[in-house]
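All protein chains of the complex are present and in place, except for one that has been dropped.
Read from first to last, the chains carry the letters A and B; within each, the first residue is number 1.
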């Protein structure tokens, strides 16, 4: 498969899934239809925008290719209309979100590597792509980003990105490296989700 | 009128008006003079910075042309000194703000089109220019951005930007397209303000 096409498909599916989750947050905050679209767009596109600005891939793909804009708009409208049904699928949403996370960390890392970043910063950019949209969404609704205190979320994304970009740097075919990174992130995230794994917290009293 | 000069004047007036509104928010939050200046600057320049970073028009005009920096500084100092008088003009502030919104959505969209973006993303960038500064200001003082849940604010900006960039793309003289977009946004926003129009909200219970 052509790497560029692979990146496009990964990106669009990930954006749609993340935008659904973002739209649901907006509905629960009683935002209006514009707020639903903005939170869907921010969650779906925010991580990629942040990555593209940092690696100087501007204007971001979403401002050049209409499909990148259409994906979160459609997802937002779907959420606006069908949120009761979506809300009942909360558990499934967590799974979809894990798919988005795995897709984004791989797509983000490979794009950063493609723009000349070394393996370590490229892996970091993959993680940023995967968690940036959700962090921006949480900030917009006045919450401390869940990824900073909640279950294991960013670490699987970093691991998946590292596997993908490490394989790519080592000469493994792009598709194989992408699938391996995707699988590592997805499996780890799903295990964390169902087994309630958490990252370690500081020990001892937080001296104030 | 020369398009570049038109853009400059639109920009400066819009920045000043927005900066006044931002400074007032800072005064009401009991921030110090630096906080007043930062909120004035963020409200006045934030949307343009965001647009310029996304369309790769960096460094933003405000870092190259001193007039862009002077406008919010003067507005901030005016607010700092004259806030009681300004506060009594609250209703007028809403009208000024509508002017700023209409100016920014047109100026932002035309600049994005000038940098090669297609009509749809250029219109979106016009809206971002118009609402971005106010969103950043709200985030800085710990509020969910009003534009996500309040009255009709972003939609008139998007409409005005679309009219301006649509006319521009269709070959209408820049000044005519700009005035048409400006009028659409201004009238719609003022009607929304005085008739308390709101964007639709999701129906049904927000399943939690």
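In the analysis below, contacts are C-beta pairs under 8 Å (C-beta built on N, C-alpha and C of every residue); 3 or more make two chains touch, one makes a residue touch a chain.
As the structure is a prediction and not an experimental result, all values here were calculated from the model.
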{"item": "Residue of A:4, A:85 or A:120 touching the missing chain in the full complex", "value": "A:120"}
{"item": "Sites on subunit B contacted by the missing partner chain, in the whole complex", "value": "26-36, 38-39, 49, 53, 56, 58-60, 62-64, 66, 69, 80, 83-84, 87-88, 139-142"}
{"item": "Touch residues of subunit A, complete complex, unshown partner", "value": "53-56, 115, 117-118, 120-121, 124-125, 135, 139, 142-145, 147-149, 154-155, 198-202, 204-208"}
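We take it that only the chains that are shown with their structure count from here on.
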{"item": "Inter-copy rotation, subunit A to subunit B, in degrees (Cα atoms; steps of 5)", "value": "120"}
{"item": "Whole-Å separation of chain centres (CA-atom averages), subunit A against subunit B", "value": "29"}
